Structure formats: structure tokens, C-alpha cells
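Only a single protein chain was left out; the remaining protein chains are all shown in position.
Letters A, B and C mark the chains in the order given here, with residues in each chain numbered from 1 onward.
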Amino acid sequence: MATASAAPAPSPWLVARDLVAGYLPGIDILRGVSVEAARGQVRCVLGPNGTGKSTLLKALFGFLDLRQGEIRLGGEAASATSPHKLGPPRLEPHEMGRQGVAYLPQRPSLFPHLSVEVNLRLGAWRYRGDRKRVEELVARACEQFPVLAERRRQAAGTLSGGQQRQLEIARSLMQDPVLFLIDEPTAGIEPRVTGMIYDLIKSLAADGKAILLVDQNIKRALEIADYVYVMRTGTVLSQGSRAEFGGDTEALVARWLYASGDTRQE
Amino acid sequence: MSAAAELLRGAGLVKRFGGIVANDAVDFAVGEGDLVGLIGPNGSGKTTLINVLTGHLAPDGGQVVLRGRPMRGAAAHVYAAMGVARTFQLTQLFARMTVLENLLVPGLTRPGSTWQAVARRARTTLEFLNLAHLEQLHAKNLSGGQQKLLELGRCLMLEPAILFLDEPFAGVHPHLRDGLIKRIQELHSAGRTFVVVDHDMESILRVSQRLVVMARGRKIADGPPAEVREDQAVLAAYAGL
Amino acid sequence: MTWDYVFIQVANGAVIGIIYALIAVGVTLIFSILKIVNFAHGDLYMLGGYCAYYVITLLGVPPLGAMFVSMAVIFALAIILERLLLTPLYDDATERKDEYGLIVTFGLAFFLRNVAVMVFGPFPLKPPSFIPGVQRLGGLVITNDRLFAGGVGIVLIGALLWFMHRTIWGQALDAVSQSRESAAIVGINARRFNSVAFGIGAALAAAAGALIAPIFSLAPDMGVLPNIHAFVIVILGGMGSVGGSILAGLLLGEAENLFTAFFPDPTRALAYTNAFGLLVLMVVLVFRPQGLFGRRHLRME
Partner (left out) sequence: MTIGMRGLHVYILLAAAALALVFADRLSSYWMHVAIIAMFYGILASSWSLLAGYVGLFSLGHMAFASIGGYTSGLLVQWYGIPIPLGMLAGIAVCCALGGVIGWVCLRMSGPYLAIFTLGFAEIVRIIFATEDDITSGMAGLHVERLFDTPSRLPYFYAAFALLAVSLLLMGLIVRSRWGLFLRAIREDEQAASASGVAVARFRILIFAIASGFAGLAGGFYGHYIGILTPSLGGLDFMAVLVVMTVLGGMERLPTAVGGAFAVEFLLEILRGYGQWRLPLFGLLLLLTMRFARNGLLAPLWLQFVRLGESPAVTATAAQDVPQKEPGL
């Protein structure tokens, strides 16, 4: 059960307003998307594929120029660090860690040929001058994830899918982020361990992190979500607390999968 | 399955990339005049299937039969010569050639084609797609939606019997999308066969007469849209179960 | 032909192989980060040799010190060249990056080579030996310079391996070559590593040039063949791995020297030795047409 919902509604840490973005000129994948994320909450973005869910996370993390819109982190608007870029100001992806944002893309973003330990160390890249601090962080991660401690000398690419996800989360924790942008955490992972990964995400939220989760695994995602956004063709179709979306998952799927004219938002 | 004469058939198609089986014994048949929608979650093997069915990838198992002729790993241009046209998921135009030249290329590969006749037909096609005023522009200077239209036009210049459209609606502005659907319907009623892959279920349902669903490299449903809509396996696949 | 001769060829092959590897490792490093094949690498090697020569003869620095000075100078020069010429490669708006990288590095090679002809003169120069004299082992005679070049080459490669595997900067470099996106996710500014990789690759080439100078002497076109040899090595053993490059470098050095030793017509043996390496290159490319440059790392992107 969602524990955070019992507490007074937290003010959102991430506020994104009317984001418009795309890869090719003239093709907007996001057509004015607004989402929020709050500490202690798992917010889930659902919708058929091709509607721009992954693009939303990329745009939030700075991998994509915004054409319009505004992103506020922890109450502050992003300042422009790339003045030559068109569109609203944004940070470069490599600066997001310092801002307290971690991004876990659909395919694990590990360095497959480097060992587990080196992956963790690189996660603490911003503290590279502070040897002691890095050692502490690595020790903390090993304590938190015993599986990784056992395999710290092993190349990250040789881990199982579930272990890779754990390593990725452990690595992102090295920077003490507030917000986690998570894209399909269980895609391509054997069903046996998916439960463990959702538990992990839930425990992050319980620790006061803000989670924005994009998922195809609707049933499981709904189980841990506090709040749900349903996206369709680049816009947010509907949103609300989990209670409003709980119940019959398949009806929900059918609703947005085969939605007819009423979903058109122009 | 359509009662019409069979145009193209993939029988037991297998395609592997390293350890990943992208197509696992897929049977896929298209009859003359069909309008097939091909859907499925990300990574279900749709684009691979199109690549195999249009000669851009040689299958590791099974075979493609075009108009009753086994293709035996023929190159893509042989398929094109036999009336198989396709668009690409990410538009692949001849970027530094003009809009008109983009259409001349496929037109002039037709045996016996004359430059004049092809140019005339290219201009008619551009008018059909409402791109005529951009004729002398380099293709790279078109907007994304215009590029998709031009790619469709390039297919049409092959005078194809069958067109494979890979995500024609992705990111296309709604009013342009409606026009695109209209064009597809017009071409279809003029006798062309279509296979359309897209995530935009609404558009797919609007155009297609038959829906094929893929998941994890396999075909999991094949039939009239109304039937497939009720299919629990399809919903389960999309719900990530 | 005596067995002594064969042994000498084996020893020489090992030394040359190490020098080749030193050049090839740089080509690999640059490819794995910048995704370009550096056609000007041999000319950075040449400049390294000349730089060491003038540091020795004009400033009176001892040869080994001169090598380090040369490495530093070429490192700086390479970073300047990279900033001036290669930045369009990182701009999304640049079209046909392959073609750009190819023509620019090819043009840079032509430029550097002809500047060298003008500045250093077309005639071969020979810097003083690192350690004069020879070592005899039975019938085996090998110059100290060759032994020294091989030894220092090994140390440098060892240092590079240490840097890549044991320092956070080396690991970050490796990380960037595996995935720029993932590097950005952990907060690494990947752009900075373009310069670092180009500079380190060039510095290693400069060291090779300085080491080889007392053995083969310096000439403005001395970089042409080693550059192609570096391609052979990277494609043969490469896969973006430093270890593979070293092994392939040794292999090629040995194969060439034994080819020379056993070629039936001694007057032509030396000439055809180079052709032999090139033939290997062409055959490998026919079977692996995308090359093996950085395959290991590219696969993950």
C-alpha cells in the first residue's frame, strides 16, 4: 500500500510544464506535456508505445532540446548552460547529476566491459577528487547490495539482467539524487526478478526519493504507483491517483490502446 | 485471411541477431488488395519482419515467396523491381538531391522508362502529395512530415503492387496524418496492397481491414480488427504480462 | 642463411613490433573515442622523432629526457590540432562525418609531411644513440638502441595500461569509449575526452618516433608506412583493445622480419616485406569489411 499518500501532499520537486520536443525538425514527439514528481512518491507514466514516454524522460534529463516548455527542479528553473541552443534553456545531461537527477534508461546504461566496482566508482565521478568519500560510497553500495559486493571484480556486462538493474540503481545512488527518471526497468528481464526490482523502486520512494517511472508493465507499475499519467500521441490524456486507475488493468489497456475519437486532443 | 490471390508470403521466417531471435518462425501472407495493419509492443520484431519481407535482410530460416516465386535471398532491388516498395522507420531520403530527383530515381529504374514520362509522373505524384511547390528543394530541407510524404511518393514511383509503410504516422502532425490516411485509402481503393506498421492504434484501426499482432518475435494474432481487439493475448502482450 | 640470422630477425621483429604497437594503440584510442581513423597518425610519429632530435641537439637534453619532452610537445600540438580541426565532428549539424574525418586527417598528414620537408629538410637525420654499443649473445648481435627502444616501449605500454585500468581518468576514458550516453548519465563530460584521447594517442606516437630515430634515422616521410602498419595491427588484433594491438603488433613485427629472412630473393626481400603487411591488411578487410576498429565498444551503443 502506498504509505506516502497518508502523509500531507508533498510539494512537487520536479515540475515540467508544456514540454514540446522531438528529434527531427517539424516532428514533435512531445506536444505540450506537463508532469510533476514529488519526494516519497512513485509517479508512473503509462500509455501505448510510440506516444513519447521515453522521449519525455530524455527531454527531462537534457538529452533532447526543448522546443517549448519549462522544467523546474527543486523549485528552481533550469539555467542555460548552452547558450547556442535553440529553445528554452536546459542543462547538459552530464550536469544533471549535480542537480540531483538520476536517469535509468530502458537499456541498462552500464559500462559493460568495466568491473562492477569501477562502474560504481564512475558513478561517483563528481567526487573524484575526494578519495575517502568515494571509498565510503562504494562501501555503502556494497553493503546495500550484497550481490554486487560478491561480484565487484566481475565485468558489468556479465551480470544477469536483474543484477545489472541493481548495479545501475546502486551507481545512481552514488550521487545522492533526489529524482529518479526510470524507463521500463524490467524490459528484457526475466519475470522471476521483476518483483525484486519494483520493491527496490518502492523502497527508494520510501526513503524520500521522487520517482518518475515509465513502464509497459502496466499491472506491476500500477501496484507501486501513487499517481498515474496516461499519455497518448505526445500529450497527457488523463491523470490521477492510483485509486482512480486501479482495478481492471485490461480494461484500462483496452481503453487507451483502442481509444477512439474522444482521445484526440488538438 | 483474404480470399484474394496471394501476393506475398513469408513462410516460417527466422531472423537472429547474435543471441536474440527477432523473428521466430513467423508466417505472414498478404493477398492482392489487402490492407494489413501490423502492430506489437516495442522490440516485437515488426521492423525486422519488414526488412526480411522486402529483401533488406536475408532470413536465417524460412523463405519469402513473391507472386509464387521463391526469392532465395534476392537483393532488395530485385524485390523493388517486382513491385515491392517500402518506407523506413526513420525516413531515409536522398538528402542532398532535390525533391523531384528523389522521385526520379525509382521511376527511372523501371525498365523501358523514359526520362520525360517519369518526370511527368513524378510531378503528378508531387501534386497528389501536395509537394509540387517544393520540387527544387533539397530533400533535407523538408520538414519531417513532408519527408514522410516524399518517401511515400518515392514508393509510388515504383508503381508497386504492395507497399510496406514503417511507422508512417509517428510524430506526424494530426491534420497531416488525416491527409496521409486519406491518401492511403485512396491508393488502396485504386488497387494497391498495404502493410502498415504503426503504434498509433487509432490510425491503424481506421485504415486496416486486417490486423496482425506480433510479440517477442512471434505472430500472436491475425484477423479482422474487431476480433483482434477482443483477443486477451494481445491485451496481455501490451500490458507487459 | 644461419640460425643466428633468424634469431636476430626474431629479436628485431620484437622491437619493431613493440614500436608498431605503440603507434597502433594510439590509433585505437583515438578511434574508440573520436570515431575517426587518423590518417595523420604517422606524421605525429614523425614529428615526435624530429622534436626529440632537436631537443637533444639544440638543448642538449639527454635522449630519454628528450623523448618525454617530445611527448609533451606533441601532446599539446595534438590537442591544438584537435580543437582547430576536429570539433565539427562533435556537432550534430555536420553532415557526412566519416568523409570529413577522412579528408581532414588525410589533408593534415599531407600538410605536416610537407611542413616537415621544409622545416627539417628532405635528408635523413640521425640523433645520437640512447646507449651506444651492441650486446652479443653467442653469435647474436643486437644494438643497445634496439634493446632500449623495445624496453622503453614496453614500459610505455605498461604505463598506458596502468593509466587505463588503475586511474579514474583512464577508466572514465574507457567508459566514454563504451558509451557516451552512459558517461553523461554518471556526470562525465565526454567532450573533454576527445582532446585527452587525441593527445595521448599522439604522445605515444611521438614516443615511438623518438625511440626509432637512432635506429632508422629521421625523414619527413618516415610516418607513411608505420601509419599503414598501425591500421594493419588495429584491424588484425584491434577490436578496440590495447592488449590485442600489442599482440598484433608483435605478430606483425615478427611476421615481417621472418618474411624478410626467408624470402627467396634477398635483394627484394625488404621491399616485399612492406607489401606483405599491406596484403594482410587487404585480405582482413575483405573478410571484415567494417574493420574491427572498436567493434568491442561500438557493439554496446
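The criterion applied here is as follows: a contact is a pair of C-beta atoms (placed from the backbone, for glycine too) under 8 Å apart; a residue touches a chain by one contact, two chains touch by 3 or more.
These figures come from a predicted structure and were not determined experimentally.
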item: Chains still shown that are in contact with the chain withheld from the display; value: B, C
item: Of B:Ala22, B:Leu104 or B:Met214, the one touching the omitted chain in the full complex; value: B:Leu104
item: Contact residue for the chain not shown (choose from C:Leu59, C:Ile80 or C:Val115); value: C:Val115
item: Touch criterion as defined above, residue of C:Ala76, C:Ile103, C:Val134 or C:Val155 at the omitted chain; value: C:Ile103
item: In chain B, positions touching the absent partner; value: 54, 56, 75-77, 80-81, 85-86, 88, 92-98, 101, 104-106, 108-110, 115, 129-131, 133-134, 136-138, 141-143, 145-146, 149, 154, 157-158, 173, 175-176, 178-180, 182-183
item: Interface with the undisplayed chain - residues on chain C; value: 36-37, 39, 84-85, 88, 96, 98-104, 106-112, 114-115, 117-118, 224-225, 228, 231, 235, 268, 271-272, 274-275, 278-279, 281-282, 285-286, 289-291
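Here, only the chains that are shown with their structure count from here on.
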item: Graph distance between chain A and chain B, where chains that touch are linked; value: 1
item: Centroid-based (C-alpha) most distant chain relative to chain A; value: C
item: Separation of mean Cα positions, chain B and chain A [Å, integer]; value: 34
item: Centre-of-Cα separation between chain C and chain B, whole angstrom; value: 48
item: Numbers and ranges of chain B residues touching at least 2 other chains; value: none
item: Residues of chain C touching at least two other chains; value: none
item: Chain A residues within the chain C interface of the complex; value: 61, 63, 92-98, 102-103, 105, 109-114, 118, 121-123, 125-126, 128, 157, 171-172, 175
item: Touch list for chain C against partner chain A, complex; value: 168, 171-172, 174-175, 178-179, 181-190, 296-297, 300
item: Chain A contact footprint on chain B (complex, rising order); value: 41-43, 91, 142-147, 167, 170-175, 198-202, 205, 229, 232, 235-236, 238-241
